[in-house]
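With one protein chain removed, the remaining protein chains of the complex are shown where they sit.
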Amino acid sequence: MNIPVVNLGAILPAIMLSLFGIAIMVAEPFVSDAKKSWLGWLAIAGTIAAMLALAPMSRQAGQWYTNLWIVDSYSIFFHFLFILIAAITILTSMNFLQREGIHHTEYYALLLFATVGMMMMAGSNELIMVFLGLEILSIATYVLAGFRRTDLKSNESAMKYFLLGSFSSAFFLYGVALIFGATGSTNLIVIADSLRSGDPQTSLVSLAAALMLIGLCFKVAVAPFHVWAPDVYEGAPTPVTGFMSVGPKAAGFAVLLRIFMTAFPTLEDRWTSVFWIVAALTMLIGNVIALVQPNIKRMLAYSSIAHAGYIAVAVAAGSEHGVSAVLFYTLAYSVTNLGAFAVVTMLSRSEDKLVNLNDYAGLASKRPGLAAVLSLFMLSLAGVPGTAGFAGKFFIFKAAVQSGLIWLAVIGVITTVVSFYYYLYVIVQMYMRDPNEEFADVRTTGPLKLALAITIAGTLYLGILPTRFLDWTVSAAVNALR
Amino acid sequence: MLELALFYIFGTIAVVSAILVITQHNVVHSAIFLAGTLLSVAGIFLALNAEFLAGVQVIVYVGGILVLFVFVIMLIAVERSTFERQFNRQWKIALITSAILIGELVYVVYQGRDTFVLAEPAVPLVQGAAGNSQQVGMGLYTTYLLPFEIASILLLVAIVGAVVLAKKKTQTE
Partner (left out) sequence: MIPLNWYLILAAVLFVIGVLGFFIKRNIIALLLSVEIMLNAVNLTFVAFSSQRGQISGQVFVFFVLVVAAAEAAVGLALVIAMYRNRETLNVDRSNLLKW
């Protein structure tokens, strides 16, 4: 009987986050209602610990746990991204929870566990682990979306997300079952070898790949599986919406790339054309419908659908340029979008009463700092040079053109120009309309300032000096493609 | 011979129960017919020589999950739901889509029918080496140790989430 080799260092960040999540839950009964924000800081400590744990993890490169877990720069990059997303979301939520009078600090624990789920998705070499990570992330997010138990919209959002999420998980699972049948294993590398050598039953394998694709496309909300996103994003508590718009998307694309690049390279020409169609549809639908949204949360929801479309362009491009563009764009987009949602959280007042675009009128005259910050994020989402959004889009379209997808890049550029309208509309509202109110009760607290500082720094840094992170993403891409 | 009988009996019960699950008006009846489906799937596991899994299916799925469903259905007023219209307005489209889907699936499976019969399907896994339970246990604790531990996080998330969502309202709400 062989005792398996247990390498704790390879999963150290996940262990850290889990421990801190448990610590938060254990500490909750001992902390009075007034001091609940301490648990938020405990969660931040957890993310810092996880970030520091990346260093020992990176020394454990290779495959562990009987080839289920893989440590390479691809997975380390995504671990870093997920911890960053979690930290910014926690900072944004701290004041939000106090304002809404939500004293269940399981919120922080669930957020940390959701991040653990995302890490499992990115670092796994085996479809079982991918599925488990996907479900941990999903279930934690269903609960977070429905966290405001007494709010009907929050209930509805969580319910819709849950129903469609579990439905799509079942599809993904059926695909995994068929692949297991076709190749006899759920390990990505073994699947690839078995498909390359043996006589693949191509119709079965294609069906399996299609089912897995459907399941994952639901998660990242690309067309035509995007219909749930606007409703769910609108009803969930705003910091959770911010988390949902970046976390599951990044994790979903990480898994998508890993599975299709590692396990299905033999089917590459087929799924490239599928992604072509998906990307084009998504960019068109996301950008066009965002034009007519009066509610800023819904507008950002459709905008995030459009951004998933841009990422899908890079996925269609394949090759190491495409993969590195995906990685870079998810980082740039996460930082920008979380920043935008941080500002929206602050401005929406209690119970998300003020989320229409008219409520932003004249913000610049009353609170110039906030208006400038939001303008920066809008410009970055649109893709103005000097911001992270521009750098990300540049690399994506460059990768697309290098892979010969000229028309797709053209569609991307056209839809980007279209998107300028609704992003600039927000800026126009803030700077050129008369204010309706005083914005007196909008207070920027410490944690939120920290969150904004991180996101602003990220947006500007990635936009002006992208090379360092770009090199990281390229090496990660090369690693992933082996 | 026994396998054939098991397959036919349990297969028919499974399909019929599943159809009844989705066509029953009263949601309690649906839940009971789901129990029928789950038990017949356990029977089919027996036919496929997965005895341990059949036992686990009965204990966890029927004895745990289904009981949970019935509890919740009982907690929530059931009578009202029987008076509301139970099917969607789009049921015709749904039927057509499902017919297409089943057609595709059956076609794919049928096309590969020759390649599937590689070995006698009734062969016990790893001839005589160890019982079914022992093999599953070995797999779970050696090869698949990491997912096994990760599943504990999943259960923790589910417990915490369910309690947070469903517990009684506190004074602050």
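Going by the order they are written in, the chains are A and B; count residues from 1 in each one.
By definition in this document, a residue touches a chain if its C-beta (ideal position, glycine included) is under 8 Å from a C-beta of that chain, and two chains touch if they have at least 3 such contacts.
This structure is a prediction, so every number in the text was calculated from the model and none was measured.
Colleague: Among A:22, A:45, A:61 or A:173, which one is in touch with the chain left out?
Modeller: Selected residue, touching the omitted chain: A:173.
Colleague: Of the residues listed, A:153, A:349, A:366 or A:398, which one is in contact with the missing chain?
Modeller: A:153
Colleague: Kindly note down the residues of subunit A that lie in touch with the hidden chain.
Modeller: Given the touch definition above, subunit A has residues 128, 131-132, 135, 139, 142-143, 146, 149-150, 152-153, 155-160, 162-163, 166-167, 169-170, 173-174, 176-178, 180-181, 184-186, 230-232, 234-235 touching the missing chain.
Colleague: Under the stated touch rule, tell me which residues of subunit B contact the chain that is not displayed.
Modeller: The missing chain touches subunit B at positions 3-4, 7, 11, 14-15, 18-19, 21-22, 27, 30-31, 34, 37-38, 41, 44-45, 48-50, 52-53, 56-57, 60-61, 64-65, 68-69, 72-73, 75-77, 80-81, 84-88, 90-91, 94-95, 97-98, 101-102, 105-106, 109-110, 112-113, 116-123, 125-126, 132, 135-136, 138-140, 143-144, 147, 151, 154-155, 157-159, 161-163, 165-166, 169.
In the analysis below, only the chains that are shown with their structure count from here on.
Colleague: How many angstrom between the C-alpha centroids of subunit B and subunit A?
Modeller: Each chain's C-alpha centroid was found; their separation is 31 Å.
Colleague: Quick check: in the complex, which residue numbers of subunit B touch subunit A?
Modeller: My answer: residues 104-105, 108-109, 111-112, 115, 138, 141-147, 150-151, 153-154, 156-158, 160-162, 164-165, 169-170, 172-173.
Colleague: Can you name the residues of subunit A that touch subunit B in the complex?
Modeller: 1-4, 6, 11, 18, 22, 25, 33, 65-66, 68-69, 101, 103-104, 106, 109-110, 113-114, 116-117, 120, 126, 128-129, 132-133, 135-136, 139-140, 142-143, 146-147, 149-150, 158, 199, 201, 203-204, 207
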